[in-house]
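The structure appears right after this line, and notes come after that.
Missing here is one protein chain; the remaining ones are kept as they sit in the complex.
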Amino acid sequence: MTNFDPAFFVEVLVGGLLSGVMYALVAIGFVLVYKTSGVFNFAQGAMLLFAALTFVSLVEKGVPFALAFLVTLAVMALLGIAIERTVLRPLVNKPPITLFMATLGLAYVLEGSAQLLWGTQVHGLELGIDDKPFIIHGVLISSFDLFAAAVAAGMVALLAFVFQRTRIGLAFRAVADDQFAALAVGLRLPVIWSAVWIAAGFVALIAGLLWGARLGVQFSLSLVVLKALPVLVLGGFDSIPGAIVGGLLIGATEKLAEVYLGGYVGGGIESWCAYVFALGVLLIRPQGLFGQRLVERA
Amino acid sequence: MTNAYDAQQSRGLLPAWGYLLGIGVVAYGIVPLLASDYVYDAILAPFLALSLAAVGLNLLTGYAGQVSLGSAAFMAVGAFAAYNFNLRIDGLPFILSVLFAGLTAAGFGVVFGLPSLRLKGFYLALSTLAAQFFVEWALTKFDWFSNYNSSGVIDAPPIVIFGVPFSGPSGRYYFALTVVLLLSAFAARLVNTQTGRNFIAVRDNETAARIIGVPVFKTKLLAAAVSSFIIGIAGILWAFAYLRTVEPHGFNLDRSFEILFIIIIGGLATLRGAFLGAALIVVLPLVLSRIGTLLLGGYFNSGVLDMSQRILIGALIIVFLIVEPDGLAALWIRARNRFFGALTSRRPAREVTA
Amino acid sequence: MERHRKKTSFLSGLAASLTLFAGALTTSASADEQFFPLQSYRVGPYAAGGTGFFGGTIDYFNLINSRDGGVNGIKLTWDECETQYEVERGVECYERLKSHANIAAWNPLSVGIAYAMIDRITQDKVPLITINHGRTDSTDGRVFPYVFPLLLNPYSETSGIINYIAAKEGGEANLKGKKIVVLYHGSPYGKETIPIYELLSKKLGFTVQQIEVPHPGNEQQAQWLTIRQAKPDYVVLRGWGVMNPVALKTAQKTGFPADHIIGNVWSNSEEDVIPAGDAAVGYTAITTQASGAEYPVLQEIVKTLYDSGKGNLEDKKRIGSVYHNLGIVNGILNVEAVRIAQEKFGKRTLTGDEVRWGFEHLHLDEKRVADLGAKGLFHSINVTWDNHEGDGRVTFQQWDGKKWKVVSDWIAPDWKLLRPIIEKSSEAYAKEKGLKIRSAGDADKVTSIDVKGESTKN
Partner (left out) sequence: MSNFDQLLSVDRIFAIYNHSVAALHGVSLSVRTGEVRALLGANGAGKTTTLRAIANLLGAQRGSVTSGRIVFDGLDVLKMPPSTLVQAGLASVLEGRHVFKSLNVEENLIVGGLARGSRRSELSADLERIYALFPSLLPKRKIAAGLTSGGEQQMVAIGRALMSRPRLLILDEPSMGLAPIVVKGIFETLRALNRNDGLTILMAEQNAAIALRYADQATVIENGTDVLSDTADALRRGDYVKEFYLGSNVSTGIKREAGPQQPSAVSTSDELQTIAAE
């Protein structure tokens, strides 16, 4: 690397943070499900693919944008209920690893049916955002990424509202806190789990559309989960603020490392440096950034 | 995760050596009479390699309680290390290349096992992904590992042990079989020693284990080392006895998941489960694919069939986890006990050994 | 009673399925056909490419069968075996299908599967076609007698791209001082051309910076910001799958003009540009075959097959797409190799080794290409016993938002420059594997009767 250019540094940093928002979007879907049901849902990526593929296929068949969105949302809701009925309920109280494996099986089913239903074609997806970059003080910023960040912020605000201000949100938090106690006080866990999976489906749809606009809607969409995993390691599996801050940190670190350190080892280090960074942080703070151990162990 | 079944593995109608003898006779004597090249190369070779990897992972996950999503990385380390030892040290017997490669993988296992000293559960599982991605990256990045092959692939050297060449489908089968049986016997022995009991103690309750004097850190690292050693050698079988040409990407995350699948489906903390699981994972897709092609090939193209198959396999996995969470090994024992229970009605069908 | 009946029906069901399974294991063959095992992939991350390519090849085989009644009366037959682009599935398919009689050639369209098959097909003496991909050094027929990276190997591709940029800049001399960034996929495939770009940069005086994108390539912010910083004149995209649309999108995001991005041969399909939307307009990529359905051979395929519902592609809009046309060209080359071998060995079912001989004499000049109804679809090919690539020419196509438009003549790579490098690599391989380097005389020794019968050499 030649001499240090501060504007470029800021550009990389901002770009990294905005990419981080995209990672956080996927991570939030994991957190929702893990927090309330203890299931590490590896099928989140497949749900993303399923949602985006359903949406884009509907749009290509001439369904108006808004209607397609609603229909897809309804499909994801049905899917959430079906998953609760057929996968989660029979597996209640099984060890976490068994549930994790079941979601791997679920990922197979979802990927298979998405492609069987809608074909293996690669689709383009335009959300109507003109992605021309603009430049502030010599720092280039992508308008699409800003839009994505705004959507993510809106979604998080909506989730925060639901969690803090509604009965179902309170029930979510109670179940997340102590599942056995929630059962004992008479909360209907199946209903709450269905609701959570519906919420995860909603997050998958939003994330699927934003990622789909970046990658095109195709099978590889299911691979974006790999970008979310280090975020989870860093931010904690059970914390939405953790997912957001973790996403931002991972995004920024990954980009800065690739640009400034990658050159020394030949580049392409993004695939693993996020994990190493997350691990490094974890070894110092085993509870993660926002894990709720503090309250739990009081 | 506690398993009442492993305690009685060897408590069937026959003593342990009887089973071993039986397996040996079948594997060395009867299988070759029936097997074709297709069976050797497309079924038995991947079955043996994956079984061994599953045995290795089962030591770590089933017995010592640490979930790993990085098995394929250790397979890759084993395969590429063996290739390089064989290539770069003139006159080194092949068997020593294999051994050194296993030790290299064990070393990696210890390094990437270090986080287990502080992390647990899924945090630990995801931290093993660091190993997965790092190894894949490093093997692709540095040409030295593949002897500057412009395509980044390594080719299997001829397998010669003590002057005896193991070539051709059946030769490779005998080589893989021998390696798998030796290492499985070693693993079976290990889990019945104090070390093995330490593994289980650490898995069941780390604090309790520490109180009764189990060296927890040492035990965890030892589990990582032994497991990686075996998985590394499984990688050699995969690369040299099965595919014979591999690239780093062949050891990707999907393979790691596949091995984890095998031990979950087969049954955690049973060595038999590793073999049953591998059999299912290798054979089931083949059977489905063939039956599908045969029955429906005329009506649908291979894509539709394969997607249906994918759905079916995913659904089977879920159903299986629901119906038999303890895995095929438990199913096996239940079936066996029912069978023998009918034969010798005085024998109790199952004893609780908790 | 009830239970008993159930058991019986279960048992008979089991017996029936076992019979079926056994039936599936055995394969039947009749004497006057030539079999093509197809390790296709219609599922998984690369399904779009697989359906196009294998669809094209099958369409061409179908055309030959229904229009000509086969090749000189020998029917073409094939079986598909799904690989999902996974190596071990490909190997299993190989083992499954290899016992089939009358195999002409293998066409896996997957680098990984092809690598795993090299030893196997060499032993079984059946050609392995890796059109436009595969090991560069397998071009050297002296070391790799049964492997055919037809039309274009990765080194030729590199040379072709640089020649095109030179032409755009008004001649090789003007490359001096220019800066080219190569953005490559983080895999052996992606890295394969690194030394050639270095070599050409030294020879022609441009600077080259090669940047890796980690697999799968769905995130390229860091790479494109680096590119923005480096301000190159051209970016060469050596991508694969999802990496391509993301590269184009990110280029737009960071303000790099699409018409200065040149794609390689696996970054040149509709599937690579459509997901990128507007960001792909102006993007240019190398190809060995033109796209579009206006060529006579395609017209015949449409007329003979698609109009009567026998076409292989589900989506008729994809007729004439890059992968479909590559599949058709692949079909043409396979069929012509069989035809050429038949002229030598007789108009009958051939052995794999005889078809290999056919490929090693696969000489299709422009006139013959025109006769085949493919004038303009691809240029020509001249495979010999020691040159298994066949000196294919390349052209460049630009994406206008709806379709590819050819924007260059047929360009020849600098084969003379590349040949010594290839030989060095293949000789090293031969040494490592302890292989004998073949002579022209060896190449003419052909195993004529099926391997399973008595082998005779003539």
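First chain written, first letter: the chains are A, B and C, and each begins at residue 1.
Please note the rule applied: contacts are C-beta pairs under 8 Å (C-beta built on N, C-alpha and C of every residue); 3 or more make two chains touch, one makes a residue touch a chain.
Being a predicted model, the structure only gives us computed values, none of them experimental.
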item	value
Selected residue (touches chain absent from view) among A:125, A:182 or A:240	A:182
Among A:125, A:171 or A:273, residue touching the chain not depicted	A:171
Positions on chain A contacted by the hidden chain, ascending	92-93, 167, 170-171, 173-174, 176-188, 292, 295-296, 298
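To be clear about the criterion, only the chains that are shown with their structure count from here on.
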item	value
Between chain B and chain A, distance of the C-alpha-averaged centres to the nearest whole Å	32
For chain A, residues that touch 2 or more chains besides their own	112, 115, 120, 266, 268-269, 271
For chain B, residues that touch 2 or more chains besides their own	137, 140-141, 303-304, 307, 310
Chain B to chain A touching residues, read off their complex	1, 61, 67, 115, 118-119, 121-123, 126-127, 129-130, 133-134, 136-137, 140-141, 253, 257, 260-261, 264, 268, 303-304, 307-311, 313-318, 321-322, 325
In the complex with chain B, residue positions of chain C that touch it	17, 20-21, 23-25, 40, 42-43, 47, 51, 80-82, 84, 86-88, 91-92, 94-96, 98-99, 111-112, 115-116, 118-120, 135-137, 186-189, 191-192, 195, 212, 214-215, 312, 425, 429, 432-433
Chain A residues touching chain C - in the complex, by the definition given at the top	5, 8, 11-12, 15-16, 18-19, 112, 115, 119-126, 131-133, 140, 142, 144-145, 211, 214-220, 223-224, 227, 254-255, 258-259, 262, 266-271
